[in-house]
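What you see is the complex with one protein chain gone and the rest in place.
Order as written gives the chain letters A, B, C, D and E; numbering starts at 1 within each chain.
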Amino acid sequence: MAIDPVILFFVLGVAAGLMRSELRLPAPVYELVSMILLLSIGLKGGVELARQPALDLMPQIAAVTVMGIVLTLLAFPLLRGLGRFSRVDAAAIAAHYGSVSVGTFAVAAAYLTYRQIGFEQHMPLFVVVLEIPAIIIGVLLAKGLGRQQAWGRMLHEVLCGKSMVLLVGGLLVGWVAGEDGVQSIKPLFFDLFKGVLALFLLEMGLIAAGHVGGLLRQGLFLLGFGMAMPLIGAVVGTMVALGLGLSLGGTVLLATMAASASYIAAPAAFRLVVPEAKPAFSLATSLGVTFPFNIVLGIPLYHWMAERAQMMKGVW
Amino acid sequence: MAIDPVILFFVLGVAAGLMRSELRLPAPVYELVSMILLLSIGLKGGVELARQPALDLMPQIAAVTVMGIVLTLLAFPLLRGLGRFSRVDAAAIAAHYGSVSVGTFAVAAAYLTYRQIGFEQHMPLFVVVLEIPAIIIGVLLAKGLGRQQAWGRMLHEVLCGKSMVLLVGGLLVGWVAGEDGVQSIKPLFFDLFKGVLALFLLEMGLIAAGHVGGLLRQGLFLLGFGMAMPLIGAVVGTMVALGLGLSLGGTVLLATMAASASYIAAPAAFRLVVPEAKPAFSLATSLGVTFPFNIVLGIPLYHWMAERAQMMKGVW
Amino acid sequence: MAIDPVILFFVLGVAAGLMRSELRLPAPVYELVSMILLLSIGLKGGVELARQPALDLMPQIAAVTVMGIVLTLLAFPLLRGLGRFSRVDAAAIAAHYGSVSVGTFAVAAAYLTYRQIGFEQHMPLFVVVLEIPAIIIGVLLAKGLGRQQAWGRMLHEVLCGKSMVLLVGGLLVGWVAGEDGVQSIKPLFFDLFKGVLALFLLEMGLIAAGHVGGLLRQGLFLLGFGMAMPLIGAVVGTMVALGLGLSLGGTVLLATMAASASYIAAPAAFRLVVPEAKPAFSLATSLGVTFPFNIVLGIPLYHWMAERAQMMKGVW
Amino acid sequence: MVMTAEEGPAKLVSIVTEAAVETLLLREIEAMGIDGYTIADVRGRGTRGRRSGSWDASASIRVDVVCAPVRAEALALRVKERFAPGYALFIFICDAWVP
Amino acid sequence: MVMTAEEGPAKLVSIVTEAAVETLLLREIEAMGIDGYTIADVRGRGTRGRRSGSWDASASIRVDVVCAPVRAEALALRVKERFAPGYALFIFICDAWVP
Partner (left out) sequence: MVMTAEEGPAKLVSIVTEAAVETLLLREIEAMGIDGYTIADVRGRGTRGRRSGSWDASASIRVDVVCAPVRAEALALRVKERFAPGYALFIFICDAWVP
């Protein structure tokens, strides 16, 4: 089966970056592109929320929240013990992995659509839900519960960050407007989605290529962690999905979310709230290793894993 | 009936602005978005112009021109007498209200389409027509007829301003190319229109939120004026529409145009030609009060008014 | 028959430029627009490449490569002998005319689609092929074969320039993904193509208007050359197309490519590799004369010429 | 007559003002016979409030002119006289050296 | 109390730092009673590596503040103290003159 072209755009970006081409998305274009992606994912989740009673989703939302916290608490001791990172750095990296990457989610959704595998339409809602708890736990791990005063500002930075406002805002707009309401804005936010994602992945490829050098300098631990942690996350995500009774497609998506590491909301929040944490560590790992790993190898692997898991579950 | 999502984007922008989120459209994206809107409205008007003999529209064009002048001359004494504004400030604000807001027009057209209420397809032409006379009268009120020399430059600023070139240019392109000709550029300029309008309104919401503070400082008069003047305008617009025999939808649109205040062409022209006029007054009122008032409350109200008026006319 | 609206956008740009309007595309928007155009043309070529055995196209690719070299070698002595240009300037201008203008190609393809004249779908491939040889020959003419050392860097600049990476990258993505694969990104890269081309031509019009002054100063030779050279190119292109047995549409396209002068890849490469060549000469001629000449008069003329040629060929 | 910044001691005159007057300001500068300047799009805050740069009405530019010391003060005064009454405007001058 | 750059001798304090802290930095500057500054979006390189400016995490800003000479050093120190430990930050000061 052919490769999804959006992945090819990522590969093109990496190649251009390694060839030292001067190609780059101008900053305002990158902002436009990521704005459309975030709003679009939010809108999709909101439209689904409008379709079913929100209360019915509460148990799933709770489970996903707990999953975000558990993943952060799993990653932290690994980084602290095996990786010998300082407390703040371990906490920051752990929070990135407990949180979620919108771009990876979009690639996985595209992967399923491309193969005509259905999934629960409210999955984008979980992207929004999963962004937050890991960041809060990460900050707690980094700073302890001591400095009360900064919490207000921290919550403000997390909840009023650009990406969060667009995701949650899109969700609310989609929820209030509903399926019929969003028809008129579909051509921009839904039809163009894959094309815009292609441009986004092109830039992500260029950025990832730029992080390769930094990664080699920081030693092999992060390279290994950046591929092992997604696998742990995918197993956890698959188990949660089974527990929630999600479909095959939904299982693949939740596994991918758990496996993915944030590179938009988490870096922005940590930069402001825990500036001592070095962004080079978390970004190089999440963007330079985990993101390409997930979109090229991970998603097909989680697909295979979800198939096995669904089969085994059927047997029991 | 559900709320149009484009309005929700405006509300999202206001909310994000008040929450002091760092969300903002980068300047080049704002320019792209407003370019597409202006060209699109011009193109639509031009395509209609191509469909019917331009001469037939002359009486309507003349009536709309006179309406723009009358509205400016109505607003000026109100601002001078009741508001106690200086001559130049009163003239500038009056010109903003005699002119028209492209964004408000677009929201009203979307409102009608959403409710499947038809309207004369040449209405965008009136947007173009209505931009100019109020600005010229406003400059005359501010400066008197004395300084001959500056008139050439003033006309140049008004007619060669970015927004005017795009509106009139789009109109001419649409006129020459005609319905068939513009088919190939429809996906960008027509299909994406509502989505692009949503992004525009998001930014307008952010800007409006930023003007709230300024408004409170300038006292209550402008707050009242910013809601009373649209009502006066809407009544005038409805009457003109009845006189011209427009349909229900056309009446709503002309009332909305009359009720709306410019925040693109007029500010740009006045900044260059009458710099003594303080933009804070006119912009805070037109963007911070009249624009949200119109899109949230005004348009449904003018719809109701137009229905009444059409019924009364039918009775006579 | 109506004029294609994309041409009207160019005319609008020229008019706005001459009227000294402040209208301009912000630099990041220009970059986005040209990125989409280049990727789109590459993708289209690649999809076609996927459809037919690449080997079958080898003879055509070779013929087009030779055509690019011949055109450069034709232009050089004209510029050196008649135009009395310095060696480097003559070489630079010649390379621009041996290379190809993506914008002109897009206008010609739109012209044919508009008139429902079919053409070989792999023509975009030739755009990519034709970009390169003229630049290399031009640099050879300017610098001689002497300075070995700079060749690596020169090839890097030519092949890793932004426009080349996007064209070739799009081609490879389209090739690997194939017709089915690119379906999901069609709305952005294919459906919006003409609208995006309209914005591009608007900016090209503004730039061309700015070059009019420079052109008059550089004397009449370049004015004449900028119209004569496309005619020579079109004749060469038509002959090559006949030799290759292309359809009517394919003949028009190849003639137009041969007639067109580069203003993206060639200027960028020469600026870096042969900085002594004055860009004012080559850009003013290619953008200020040849580009408008081709899109307004040239393409219909080459259409007429191709019809004659096809008829004459039929007679033999 | 056209004058360019000559080598040696010079002044850097930085003019921050509204983007709306770019054309008028450049015309004024060129009318003094100065034809070297560099423009950047900026945002900021001053006595006339915050200018966020996000849309036309709030866009600012910074025009940097390196010129002979004797012309710097004259340029600054002329620009101030012409534009300070109506527009957000801030000017500062630094010593510079053109190598 | 609000202080604006007065005419006469002054200092230009140029602060280059991460775009992420724009709001915090401006709050700090304003807390010193300074309400005039100009901001530009930039990219660059320094002791903390290359900052390409192409996306959020790598975006830099340059904030130029013209103020009274006595406050320049204090401003620079306060900003350094607050932001240098956690963020990419570079400050330099030039003599200026407000005409």
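By definition in this document, a residue touches a chain if its C-beta (ideal position, glycine included) is under 8 Å from a C-beta of that chain, and two chains touch if they have at least 3 such contacts.
Remember, it's a predicted structure, so these values are computed and weren't measured experimentally.
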Item checked: Touch criterion as defined above, residue of E:E6, E:E30 or E:E73 at the omitted chain -> E:E73
Next item on the list: Pick out which of D:A10, D:L25, D:A59 or D:A76 touches the chain that's been left out of the picture.
Entry: D:A10
Check: Of the listed residues D:M32, D:A68 or D:A96, which contacts the missing chain in the full complex?
Finding: D:A96
Notebook entry, point to check: Which of C:V165, C:I264 or C:A306 sits in contact with the chain that's absent?
Noted result: C:I264
Item checked: Residues of chain D (touch criterion as defined above) contacting the omitted chain -> 4-5, 10, 12, 26, 35-40, 66, 94-99
Notebook entry, point to check: Since one chain has been left out of the picture, which residues of chain E touch it in the full complex?
Noted result: 16, 40-47, 53, 60, 62, 73, 76-77, 80, 90-95
Notebook entry, point to check: Given the full complex, what residues of chain C touch the hidden partner chain?
Noted result: 24-27, 30, 162, 203, 206-207, 210, 214, 263-264, 267-268, 271-272, 275-276, 279-280, 283
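What we mean here is this: only the chains that are shown with their structure count from here on.
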Check: In the touch network of chains, how many steps separate chain A from chain D on the shortest route?
Finding: 2
Item checked: Cα-superposition angle relating the copies chain C and chain B, to nearest 5° -> 120
Next item on the list: Indicate whether more than half of the residue numbers at the chain D-chain E interface occur in both copies; give same if so and different if not.
Entry: different
Checklist line | Length of the line joining the C-alpha centres of chain B and chain D, rounded to whole Å | finding: 34
Checklist line | Inter-chain centre distance, chain A versus chain B - centres from mean C-alpha coordinates, in Å | finding: 41
Margin query: Where in chain B do residues touch at least two different other chains?
Written below: 20, 22, 25-29, 32, 162, 187, 192
Next item on the list: Could you list which residues of chain E touch at least two other chains?
Entry: none
